[in-house]
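Please read the structure below before turning to the comments.
As you look at this complex, bear in mind that one protein chain is not there, while each of the others sits in place.
Residue numbering begins at 1 within each chain, and the chains themselves are lettered A, B, C and D in the order written.
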Amino acid sequence: MAIIERPATEPVVAPTPTPAPIVTPSEAFGTFRRPVETTGWRAWVFTVDHKKIGVMYGAAALFFFVVAGLEALLIRAQLAGPEGTVLSADVYNQMFTMHATTMIFLFAIPMAAGLANYLVPLQIGARDVAFPRINAFGFWCFLAGGIVLNLSWFLGGAADGGWFMYQPNASVPFSPTNGVDFWALGLQIAGIASLTGAINLIVTILNMRAPGMSLMRMPVFTWMILVTQFLLVFAIPVITVAFFLLTFQRSFDAAFFSPAAGADPLLWQHLFWIFGHPEVYILVLPSFGIVSEVLPVFSKKPLFGYPFVVFSGIAIGFLGWGVWAHHMFASGLGPVSVAVFATATMAIAVPTGVKIINWTLTMWGGKLRFTTAMLFAMGLVVQFTIGGLSGVTHSVAPSDTQQTDTYYIVAHFHYVLFGGSVLGFFAGFYYWWPKVFGKCLSERLGRWNFWLMIIGMNLTFGPMHILGLQGQPRRMYIWTTERSGEGFFNLGFWNLVSSIGAFILAVGVLFFLTNIVHTHRKGAPAPLDPWDARTLEWITTNPPKEHNFDRVPTVSHLDEFFHRKYEDVGEGDAHDLRAVATAEEVLAAEQAQADAQIHMPSPSYWPIVVAATLPVIALGIIYGVYIVSIVGALLMVFGIFGWAMEPGTAPDSDFDPSPVDDGGPTTELVRSE
Amino acid sequence: MSESTTLDETATGTDATAQHSPEPPDDGHAHGATDGQYIVIALILAVITAAEVSLSYMDVGPIFIPALLVMMAVKFVIVVSYFMHLKFDNRIFSFLFYSGLLLALGVYVLALATFEFFA
Amino acid sequence: MLAVGAIAAVTLTACAEDAPQDTWQPEGENSTRIHNLQWPVFAIAGVVGLLVFLAIVWVVIRYRDRGQPIPKQSHGKPALEIALTILPALILVGVAVPTVGTLMALAETDDTECSVNVYGQQWWWEVEYPEQKGCGGIDREFVTSGQMVIPTGTKVLVSGTSRDVIHSWWIPALNGKKDMVPGRVHTVRTQADEPGIYAGQCTEFCGLSHANMRMEVVALDPGDFETWKANQLKPYAAPEEGSIAAEGESAFISQCARCHVVDGLDDGGVNAPEQFVYSRTAPNLTNLMTRNTFAGATFDLLTDECRERVWEATPEEFGERYLEGVTPECLNEVDLRAWIKNAPAMKPMYTDGTKLGPTDGRSRGMPALGLNDDQADQLVAYLLERN
Amino acid sequence: MSDAATLEAQVAHDDHGDHGGHGGNGAGHPPTTTGLSHNKLGMWLFLGSECLLFGGLISTYMLYRGRASENLGPDQIYDLPFTSVSSFVLLMSSLTMVLAVSAAGRKDVRNVKLWLTVTALLGATFVGGQVYEFTSFYREGLGFTTSLFSSSFYALTGFHGVHVSVGIIMLLAVVGMISRDRIPGDRAEVVELVGLYWHFVDIVWIVIFTLVYLIPA
Partner (left out) sequence: MLTNGSKLLLAGTTLAAVAAIVYGVTQDGTLGVVGLLSAAIALGLLAGIVIATRDGNVSAMDEAAAQTAVATHVAPEGNIWPLIVAGGAALVVLGLVTQSAFVMLGIGLLLIAGLQWMVDAWSQSASADGTFNRDARARFAGPLEFPLLATAVGGVVVFSFSRIMLFLSKTAGPVGFVVAALLILAGGFLFASQRSMRSTAVAGLTAFAALGLVAGGVAAGLDGERFIEEHETTGLLGEESECDTTDETHADENASQTVGNKAAIMADITLDAEGELTSKAPGQQASQRIVVGRGNPSNIIFHNESDEPRRITLTTGQRPLLDEEGEEIEGQTTPDQRCTALAEEGGSQLLTFRIDKRSAVADEAFELTVPGVEGQAIEVVVP
């Protein structure tokens, strides 16, 4: 400290300090100033732009898809032959638990969130989501949850109780490692990501639509995302209660699920499946939305029965809440409850049927172009039908007591999940890749990818129907020749076929990864409207500008973009569609009336700070060092209040005055002078 | 979750983020009750609570639990409609809150029914 | 065409004589009732699947882009939509009515003619015949494990629970599965038409050796059942002096009696499984050699040929062959000795002393006793006499 | 009480949703499709989802209320007069909260700060009452792990207590931020949102009070 000596005697008139130059934020705050860069790693870590967050969600989800895929290959390698020795019993139990948990919580939900984050604002003509910083917080929470979940591999073994972690097998005496604690708290943190994402997207869809876009003029993908988010917003709190009770049981030895204290293990099953069943509709509805966007574009026909598809989506979402106990037909519910839930489960097959019929009728009479995206979409329609029908066979409760917990159920949900949401996601990748990255994925590699995946999928999961009906239970780390039989339908042959199929599937996915690398290195820039699309997100450049639309378009029709490109000039019922404008002209017309000032939300580091404190709290609880949790909670409160006191759009005082000398481009954000 | 079509509204904003648009009249504060009425509502709530507690000391036979539940529901609706302004606000707020509430009620009552809780 | 293959495979399983746990080979009244409901639903599903698949193939061929003008932008025909919604709904109502009927019938418990209790614990099943007037009258309850013997043609009510985690009792040939949840008692109607062995397996994930927790139901004619029952209740026959079996008996008391029980053997009050095993019980070995499997019905007491003779026996000769039990020539010495000397090596269990903190020192499964060869010989000899 | 502290730590992170919600977009929201502010829509949706959370805890309690070991059940332990007074206090805090919100509507800063402080004080006395109740139950032998009844009772009322404490911190922090003018967004809306949260926590207590304390086991 520079101590200034004051002479003792006469009062010294402080010399008027020469006005020091105003200090720029980076000098005053250094690393803690508000981030404003738009390039480099800071642009990604502190971004609040829905497009950057969408791409980060997609990349992280794809990484976890590959991780879970490898886990699946290890499982199939262990079961390829009798008395398999690839994995020991304990490691096998961890492998299938983490395969299922990673696929559902760290691939399917975040991938749907990524696509939704990227596309919903573009499809409804908004410049960003309603709460941009919560959107960033959601992504970092998902990543923190994924890391905590997978940290268990290195700290004593992962969770080994199956993805629905039935009690009391998941309580401490039967699963002594910390795996289940990491599982519960990791998914708790990832659950926060889904809850905040859901609130964010619902408010965005309800409140930030372009002028003229009524709810019945919204694209179907946005409709399915809206239903999915409503399911999420009401399902996540139920699993949050279940995880809290599980953590209290494991870390603070409460007795919620231990039968010795008189508890009822079925309480966990109810709480889990009240979340679990809406969860599986959360996994598949986004892909229904994607297919409902892709099929019309490549059939050159609007979606057949738009209101029916929308209301059947809502019906699935609504009925999804009344069927959860069909997972528990053999768990000992009374006959009356089983009857109620069996009929409700059958009722849910009707709206699903409506969707399949409408997709087929959309293609009927169309002008089908079989690009890879179209192939994947049609693949979904076929494979999901098989999965849906095998689902109906065990909605019949008595025959479900023969099929539940066998490989027949494994076959069902893989046809529905892989055939449903994964094929849907891949259709989405191929369809929207030019919009997101500006280049089309190669169609040649795409075809290899599609056919290998379809063949691999049917070879892997088709035989599982047979294995299930031959009585092979789920989650068996080993099968022996004694119980496999010799006839045509013996377990030995079909287990081997299934394992080979799994590796073909893996090669198919490998083709997709090479396609990505190939496109980024040598792909030609995509045309503005490669597929002659129909919806609003295509009235932007590829990839869209930071603020999406220069002028928020006014919507007057469903499939607005198509209506701006084509006019029906035929008289009476004769129809004659004539192209009146190319995509470039439509875009130019919009850009001509660009807004002068556009205020975009500024990046902020508070979301990542608050998200980073959650794993600290979780580790403190798991290892019983509560001081660490308290410090983590203190930091979280600090982060939350720092966030609350930070204005959404940064005032000018946060920007360094543009240095005159280097003349570099000022921040790309248009700053109001 | 069925979105009633009446939700789509007269979107007037010509420009999503027009500069310095006049502050739209915030709907919450235009009307609602005056302070005096709030105090009266609070007294009503206090009276109902007192009634509930005294009822639990008296032995009124089988109607005891239904009466308690009715009084609870009345207090609940009073606070939600008046103190939380739901009665005077846009119908979307009521839709969002009551869909969550009724869903919770339905799902958990059905779950407890499978435990033969009400038998 | 692959999708068609998958659907065809699903329907073709109806006529396969294959894995012992085949769910399409009903052998009892209950499983037949389920089967009569199950295969029509599969047929309907197959037909609907085929229709949708053919529609897609037709669309791919007929409406391929051959340069035709942009098709009519039809937004849908509501009439067709409603029809194609009501049709599946009707089909489903048609499926729902018999479902509820079968469901209620399978939940009946008051026409029980014989009741057997079952306890699941980590990685083996205990079968207990309580004292009752049913099953031809049982005047003293007795306990066995792994194989449940029932008279043919009788309505047996299996009521079971679990002593640790959730297991599931499932004999595909006789009825659907029912989870055995600790703290609750659940019932399963079981009835076999013909004598034979009906295989089953625990089908609710229950930890390390979920795959090795099997059980079998043996159905005998009422006459054979009476002889089997009488044999179970016969008093304890101590091995005569000086024989290896007598040394086996003392070895049994010193090594095995801490957890296992042989009715009638005076073990000097040593038996206290609740201090050594977390599920607080161990299999009752009184008539071990009348069963032909051990260790959660995962390993065979019979050599392969003897086992073949019993499994392949025709219904008429099955009863007599099963009642022979395990003769010294037919004993599968290799597995039994390996199990006695080091059980965890053959079946993954939680018996490593260092890691038993959470269950306060009690193992889940049989620990490795580290016996030498002659102790093993003595025990094998002694167990051979438990028939 | 150490459980309450860690409970607070865990639940606090669960509540980030609404604080973050305040940080929404700028002063006086730009014109939206429904004409309503994003923050308020987000808050009502958040309250809708919280119904599911408390519904789960309440149904767990209702299932396990009868399973008290060794005859230390609800009838022996509940002190009805005290709990009815604490319900009365929470109701009055809802009144003072509404007065604060209407004062904020009138831009009367002095009364806003006053009524927010009074609400926080009433909330603090309610939580003080809860802490007293937990201590006396603990002294009477009802630990967190004594029986299923006690675990589910402490979980439910503990969760609610933590939500009230988080509410008190928000109220007092808003008073501080108003006096130092640190609130970036529209001040009346911030007070209204805190009010919505506070009223929600109060109506959850109305349900808990009737189902847990008044209906006999």
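In this section, a residue touches a chain if its C-beta (ideal position, glycine included) is under 8 Å from a C-beta of that chain, and two chains touch if they have at least 3 such contacts.
Predicted model only: the values in this text are computed from it and were never measured.
Engineer: Of A:Gly84, A:Pro219, A:Pro237 or A:Pro259, which residue touches the hidden chain?
Structural biologist: If we include the chain that is not displayed, A:Pro259 is the one touching it.
Engineer: Please identify which residue in D:Ala104, D:Ala120 or D:Ala188 touches the non-displayed chain.
Structural biologist: D:Ala120
Engineer: Given the contact definition stated above, which residue among D:Ala68, D:Val98, D:Ala188 or D:Leu211 touches the chain not shown here?
Structural biologist: D:Ala68
Engineer: Quickly run down the residues of chain C that touch the omitted chain.
Structural biologist: These residues touch the chain not displayed: 109-110, 112, 115, 117, 119, 128, 130-132, 141-143, 157, 159, 161, 163, 182-185, 261, 263, 269, 271-274, 279-281.
Engineer: Using the touch rule from the top, list residues of chain A that touch the missing partner.
Structural biologist: 1-2, 4, 14, 17, 19-23, 27-32, 259-260, 262, 264, 623, 637-642, 644-645
Engineer: Since one chain isn't shown, list which residues of chain D touch it in the complete complex.
Structural biologist: Touch set of chain D with respect to the missing chain: 65-77, 79, 81-82, 84-86, 88-89, 92, 96, 99, 110-111, 114-115, 117-118, 120-125, 127-129, 131-132, 135-136, 139-142, 165, 168-173, 176-177, 180, 182, 216-217.
By our rule, only the chains that are shown with their structure count from here on.
Engineer: Starting from the mean Cα coordinates of chain A and chain D, work out the distance between those two points in Å.
Structural biologist: 32
Engineer: Please compute the C-alpha centroid of chain B, do the same for chain C, then give the distance between them in whole Å.
Structural biologist: 53
Engineer: Two or more other chains in contact with one residue: find those residues in chain B.
Structural biologist: Chain B, residues with two or more chain partners: 7-8, 11-13, 16-18, 92, 99-100, 103-104, 107, 111, 115.
Engineer: For chain A, which residues count as touching chain C in their complex?
Structural biologist: 88-90, 93, 160-162, 166-169, 172-176, 259, 262-266, 299-302, 304-308, 330-332, 334-335, 338-339, 342-343, 346-347, 349-350, 353-354, 356-358, 360-361, 363-370, 378, 381-383, 385-386, 389-390, 392-393, 396-406, 454-455, 458-459, 462-463, 465-466, 469-479, 482-491, 566, 568, 575-577
Engineer: Residues of chain A touching chain B in their complex?
Structural biologist: By the definition above, chain A touches chain B via 125-127, 206, 208-212, 214-216, 226-227, 230-231, 233-234, 238, 264, 266, 270, 274, 311, 314, 317-318, 321-322, 325, 333-334, 337, 551-552, 595-599, 672.
Engineer: Per the contact definition, I'd like the list of chain C residues that touch chain A in the complex.
Structural biologist: 2-3, 5-7, 9-10, 12-13, 16-24, 31, 33-34, 37-38, 41-42, 45-46, 48-49, 52-53, 55-56, 59-60, 63-65, 68-78, 80-81, 84-85, 88-89, 92, 95-96, 99-100, 102-104, 106-107, 122, 164-166, 168, 170, 172, 175-179, 181-184, 186, 199, 201-212, 214, 278, 300, 348, 355, 357-359, 364
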